[in-house]
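Heads up, one of the protein chains got dropped from this complex, but the rest are sitting where they should.
Order of writing sets the labels: A, B and C. Residues in every chain begin at 1.
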Amino acid sequence: MRYSVLQILRQGLTGNRGWKPVWREPEPKRHYDTIVVGGGGHGLATAYYLASAHGLTDVAVLEKGWLGSGNVGRNTTIVRSNYLLPGNEPFYELSMKLWEGLEQDVNYNAMVSQRGIINLYHSDGQRDAAARRGNAMILAGADAVLLDREALQRKCPYLDFDNERFPIKGGLWQPRGGTVRHDAVAWGYARGADRRGVDLIQNCEVTGFDIRNGVCHGVETQRGTIGADRVAVCVAGSSGRVMGYAGLRLPIESHVLQAFVTEGLKPAIPGVITYGAGHFYVSQSDKGGLVFGGDIDGYNSYAQRGNLPMVEDVCEGGMALMPMIGRARVLRMWGGLVDMSMDGSPFIDKTPVEGLYFNGGWNYGGFKATPASGYCYAHLIATGAPHPVAAEMRLDRFERGAAIDEKGVGAQPNLH
Amino acid sequence: MAETPLRARPALDGYNRTVGAVALAEVSGLALVSAAVPQGGDEAFAAALAEGLGASRPATGDSTAGDRHMARILGMQPDQLFILFESPDPDRPAESVLAALGGAAYVTDQTDSWAMLRIAGAGVRSALERICMLDLADEAFPEGRVARTVMEHLAVIILRDGADSFLLMSPRSSARSFLHAVELSVLNLSE
Amino acid sequence: MIIDHPLLGPRDAQEFAILGDASLIDRPDWQAEDAAKLFHDYLHLRDNPAGEHRELWFHEQGDRSWLVVTRSTLTHEVLKVELARDVAIARGRDR
Partner (left out) sequence: MSGPFRFDGGPIDRSVSLAFRFDGRSLSGHPGDTLASALLANGVRLVGRSFKYHRPRGVFTAGSEEPSALVELRGGAWREPNTRATVAELFDGLEAFSQNYRGSLRRDLLAVNDLLAPFLSAGFYYKTFMWPKSFWERVYEPVIRASAGLGRLSGEADPDSYDKGFLHCDLLIVGAGPAGLAAALAAGRSGARVILADEDFVMGGRLNAETHEVNGRSGADWAAEAVRELASMNRVRLLPRTTVTGAYDHGVYGALERRTDHLAAANGKPRQVLWRIYSKRAILAAGATERPIAFGGNDRPGVMLAGAVRAYANRFAVGAGQRVGLFTNNDDGWRTAADLARKGVEVAAIIDARDRESVAEVPGARIVMGGRVTATRGRHGLKEVALATGERIGLDCLAVSGGWNPNVHLTCHHGGKPVWRDGIAAFVPGDLPPGMTVAGAAGGAFTTAAALIEGHRAAVEALGELGLPADAGDAPGASDEAANVAPFWHVAESRGRAWLDLQNDVTVKDVVQAHGEGFRSVEHLKRYTTLGMATDQGKTANVGALAIMAEQTGRTIAETGTTMFRPPYTPVPIAAFAGRSRGRDFRPTRLTPSHDWAAERGAVFVEAGAWLRAQWFPRPGETYWRQSVDREVLQTRGSVGICDVTTLGKIDIQGRDAQEFLNRIYANGFATLAVGKVRYGLMLREDGIAYDDGTTARLGENHFVMTTTTVNAVLVFRNMEFARQCLWPGLDVHLISVTEQWAQFAVAGPNSRALLGKIVDPEHDISNEAFPFMACGEVGVCGGAPARLFRISFSGELAYELVVPARYGEALMEALMAAGEEFDAVAYGTEALGVMRIEKGHAAANELNGQTTARMLGMQRMVSKRKDCIGNILSERPEMNREDGLELVGFRPVNRSEELPSGAHFLSIGAEAAMANDEGWMTSVAWSPELGHSIGLGFIRNGHARIGETVRAWDGVRGRDVAVEIVSAHFLDPDGERLRG
């Protein structure tokens, strides 16, 4: 069923009883060409691009819960390609370009909304770093505008420019940045993959790998062993747990990142704002809630919940930056399981086990990477070679001394 | 030792204010010296402490009183103590401690590192509960108890030096922010 | 979170800074044949368990002790707290 205005009119006039299921609920086959482990955003995108870009449709996505229950189901929805380092920026810019064509590509409105993202600076040193970053972005084909205080004030008059502690001096603006309705990304990719023949299998947790003589032949699941020529793991916060089944240790720790949404409000904040003197970033959803977040709690956790000190820290940043949000009420807060890597950058790579692939280490920033992650992972799986923009995202980079450390804090995941 | 013509400025400029039942006052004139115990030197240190200051060594988190120089010994870290006392030579308190302890500890002057503020009075714990995460109830934090903690993003050493009296110490450079935090806690509760 | 400090009793985790896996105590021998690999693994690779995790916490706003906290990463339950110095000595670290 193709979605369109006409379809809506047709269905509306017939009591909305004719809508078809967005995806099938197939029984797993005994063998697939490729199994993607993890039905979050990246896994679904990988399956979609395996089918749409490489014609590989003998593919199953195995999801232990419900489709989209990964971090694509709980994040702050920001998309941007404002990275600094050559190992990252071209990859995120590819992702941005894919976002820009996503909805027409998958025939699903994911509300890709390019209302812009601004990272504020508060000192000359931060301005210099912003300029360096802006230049790196433009060199990689992205867009960047360095706003001085006056230009920024025209765009965002509600910020506390004269904050008595850390006055705002300007910002680095990426006009093409913005937000995307996160669940719809999962559903759009799922629907696109399903329509191309990919089996999406929910409530099917992978409990082990079938590895013989260093070669992976499939996976063990709650619903039995399923064979595959290639197994592509894509489980974000569960990376350590799942790859442990294959005996692999990773440069990754699982942490908790909290995020927040307020009650619905009439439009108050047009784009995405990121504070430069505290841990706080915010946007406003189309429903009206202020969606915001900050730093990770800092301790290793699989519990998907955080604690009060970080809640307070984030809200302190918000109040220092834009005290007009003080009377907006936090409606809901949640904790996501994030796969923090040793340099804050991800991995899309083969593993020492033949036929076993790994995608992870997305830290707290995996959502924006969803399309490129799927695209480059599919490229690696289908062609055997890394996609050029993901060529630095290798598991051996620490041995080589080629960390991609945007923040410059070294091999301590809770600082990234 | 010559008396220097350099004017000493107290960290809180001699602040002193009473709001309702709570009195806030800067404590000045006391010296503070840290004493680190060399590895393997615990016994020598205990003996020197008894000999030089007439004090026993407190456990970490506790304090003891000495019988010389009004000294109070604060157990700050497993191998480090603070000695709060009236220094015979206010400009060289570390040397005074070194003399008293006969080299049984590595000493470092901390007098100017901390702004010292005493908060006392009937409402004192209600005011402190707005900024201090420690349990200050009698059973949990009796007189003589000491802790380093954090209040309103500031490092603070808190010593209970009376039933309704606490000595607070916070880094000198942020003394004004610290005073503001404590003062506001008192004001927020006042009628 | 509350860390039950072995010397000071229960203290709010907000007083602490967290480093990570307690295996960071086991710094390799710099003169080992394969020191490069040992240091790489030591600094970068993690068991990252979903369950009991031994980790290093620094009581920065407290008594400045480094602690080894054994804690469940599934429930956050704290199972054991030790002075890291004692752990290090027990693991053979000295000078």
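Side notes on the structure shown:
In this section, contacts are C-beta pairs under 8 Å (C-beta built on N, C-alpha and C of every residue); 3 or more make two chains touch, one makes a residue touch a chain.
Since the model is a prediction, treat every value here as computed from it, not as a measurement.
Put simply, the missing chain touches A, B, C once the whole complex is considered. Between the chain not shown and the residues C:8, C:56 or C:81, the one that touches is C:56. Interface residues of chain B facing the missing partner chain: 1-11, 34, 36, 38-40, 79-80, 91-92, 106, 108-114, 129-135, 137, 140, 152-154, 171-174, 176-178, 180-181, 184-185, 188. Within the entire complex, the positions of chain A that touch the omitted partner chain are 3-5, 7-9, 11-13, 15-17, 19-23, 25, 65-69, 73, 86, 89-90, 103-104, 107-115, 122-123, 125, 127-141, 144-146, 158, 160, 163-167, 172, 178, 181, 183-184, 187-188, 202, 262-268, 277-278, 284, 286-288, 290, 303-305, 307-308, 311-312, 314-316, 318-320, 323-334, 397, 399-403, 405, 407-411.
Hidden from this view is one chain, which touches chain C at 1-2, 10, 12, 17, 19, 24-25, 27-28, 30-31, 35-36, 39-40, 43, 56, 58, 60, 64-66, 75-78, 83-85, 87-89, 93-95.
Keep in mind that, in the parts below, only the chains that are shown with their structure count from here on.
Chain centres here are Cα means. That of chain B falls 30 Å from that of chain C.
Centres computed as Cα averages put chain A at a distance of 49 Å from chain B. Counting only residues that touch two or more partner chains, chain A has none. On the chain B side of its complex with chain C, the touching residues are 59-61, 76-78, 80, 133-134, 147-150, 155.
Within the complex formed with chain B, the chain C residues making contact are 7-9, 11-12, 14-15, 61-65, 83, 85.
Across the complex, chain C meets chain A through its residues 1, 12-14, 18-21, 36-37, 40-41, 43-50, 53, 55, 71, 73-76.
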